[in-house]
Each structure stands twice: as structure tokens, then as C-alpha cells.
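Take a look at the structure below.
Only one protein chain is missing from this complex, and each of the others stays in its spot.
After this line comes chain A, so read on.
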Amino acid sequence: MTAVAGKPTRTPSSTALVAVDGLTVEYRRGRETFEALRGVSLDIHEGETLALVGESGCGKSTFGRTLLRLERATAGEVRYRGVDLLKLRGVELRRTRAELQMVFQDPFSSLNPRRKVVDIVAAPLRHARGMSRAEARAEALTILERVGLGAEAANRRPAEFSGGQRQRIGIARALVSRPRFVVADEPVSALDVSVQAQVVNLLADLADEYLLTVLFISHDLGVVRHVADRVALMYLGQIVEIADRDVFFSGPAHPYGEALLSAVPVVERTRSRERIVLGGDLPDPVHPPAGCLFSTRCPLADEHCRTARPEMRDIAPGRQVRCHYPKGFS
């Protein structure tokens, strides 16, 4: 990523483009309510790719979907360039949404099977930018070309494309309206490993080219290591660690991060790692543990952990962790 003269380059800044504060999402299940997100606070810096990592069911997709107003937040604030997204209504909401886009996980259900590819890609321009059909189609063709699909793809329907190609169409749709912020919700986890890399690289290239800020939701630490600038680790609807990528991968402070990292297979075994196997599943979110949410599975948990819930705290510049005994800092 070398700077070309006269062209702005994408470098992570330290100012937040999206500032999330105390975001809570509750679902009601009969008489019971459970919190999918438990007051998540997180800054997404302008120009960075922030990876949100966690196992399935931890709330990471809910987080991404709530930012874009696809799920209803129970409490909290999402400030985007000074505006609380959660309070927007009507025309303003529609206009602002054009700057916020999403790449979906499922390449099949995310494209309307009845519509032509060019119309799928052109839709955000028509609706949010108010372009005419002809203008929007012309733009759509340009970006389809950019994601590696030629003009002959334009008039076909999604069923004629492979998973990887469909994901390229989804990326084209997300970027056609020139958004500033994109949520990529597990964009490659449904793809064959052989095409995952291509799609990830495409997304990373386009993020640089369009100066995007990306929230990259994934459970695949291999992919995350490749694309992320920072990593946020989520467990049971809470952020439990935030760190720069290199710091995180050189040794997470939270025992959950350590366990996840130890499960990633490595090719060159320069130094052998001890694999930490977590016992059990995620606890029932309706009846979470009293103390630290991770205490039921944590190898380090003691009586203190089981009774007192830890707060998020700074342990180093740009590094926060929610643990009573963070590794290397306690």
C-alpha cells in the first residue's frame, strides 16, 4: 500500500467514524427476555478495518445489523458523523443509509432471484441517490466490471452465478452508492476455501480504493489476521477485548481470545502452542452466569470471577480487556 502522489490513501485514523455507545438489543421469547447485545460500546475509526470476532450466536451479526437499523435497538446510541443513527426517520434515514452499506453472508438469499444483476446493483443508486434508470445502470455496469464481472453478466439473473460470483455482485451492490462505512457480515464464510481468498482480497482492495471504513464480522481468525487493522472480540453479547491486530495475534489478554487463537491451525510450527480446549457451549443467554460471563468456561476462573462481573478497562494504549486476570497484566 504505497501512496500514489496526489491520491488520498486509506490509513486508519484515530477519530471515530462510527461511535457506538451502550448498544443493547433485547429479544423477547415468551415471558423471557434475553440480551443479544449487552451494552456494547465500540469506536470504529475512520479508514480502518475493524474485525469483530466471536463464535456463532455471540451477537456479532446482530451488532452489524443493528448499526444499519435492520434490527431494533433496545437502548444505546450509534453516532455516525455526529448523528445518532438510531433516531433517524423517514427521508433522512433513507439518505444516510446510502452511506452505510452491507455485504451479506449468504450469497444465495441476499440477491433477489427474480431480478437482473444490473438492476440489483443499480437499486441503491435509484433509491438513495435518486438516479434515473439509465444513469444507475451505467454506474452499475462500471462497478460490475471492477469486481470482475463483465457486461455479459448484467442481464442475467443470480441463479446463473456461482457463490463467489454472487458475492462479487453483493460487493458491487454495497459499493455502488459510494458508501463510507461498510459492514461485511461473514462475507466469505459461505464460500469454498478456494474462492475465499479472492473475495477477501477484492474486498480489501476496494476498501483501499474507496477509502472505506469496514466492520468485518468473522469467526475465521485466519481471514481476520489478513484483513483487519484492529480486532474486537465478542462473547455473549459483550466486547471482551479490543486490540490492534498485531498485538492481538501476538497474544490476546483475554483467556477467551487465547483459547480461540490456540484453535487456529498453523502451518509452520516454529514454536509449539498448547491448545486450550474450552469445555461446554455458550451458556444460555436467558440465564447468564452471575459473575464474569466467561467464567463457566474459563480455565482461569476463580470465586471472584464467578461473583463479580468485570468491567472493560484499559491495560495499554489502544488496548482494552474485560477480565479480572488479563494475561501479562495482572
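We adopt the following convention: a residue touches a chain if its C-beta (ideal position, glycine included) is under 8 Å from a C-beta of that chain, and two chains touch if they have at least 3 such contacts; residues count from 1.
Simple rule for what comes next: contacts and distances are computed from a predicted model.
Think of the chain that is not pictured: of "FeoB small GTPase domain-containing protein", "Peptide/nickel transport system permease protein", "histidine kinase" or "Cytochrome d ubiquinol oxidase subunit II", UniProt labels it "Peptide/nickel transport system permease protein".
Touching the chain that is not shown, out of A:R10, A:R38 or A:R65: A:R65 (per the contact rule at the top). Within the full complex, the residue among A:C58, A:M102, A:I143 or A:C292 touching the omitted chain is A:M102. Across the entire complex, the residue among A:R156, A:R275 or A:H304 in touch with the chain not shown is A:R156. Checked against the full complex, the one of A:G30, A:G82 or A:P113 touching the unshown chain is A:P113.
Residues touching the missing chain, restricted to chain A, are 65, 68-70, 94-95, 97-98, 100-102, 104-106, 109-115, 120, 123-124, 127-128, 156, 159-160, 170, 173, 177 (touch as defined at the top).
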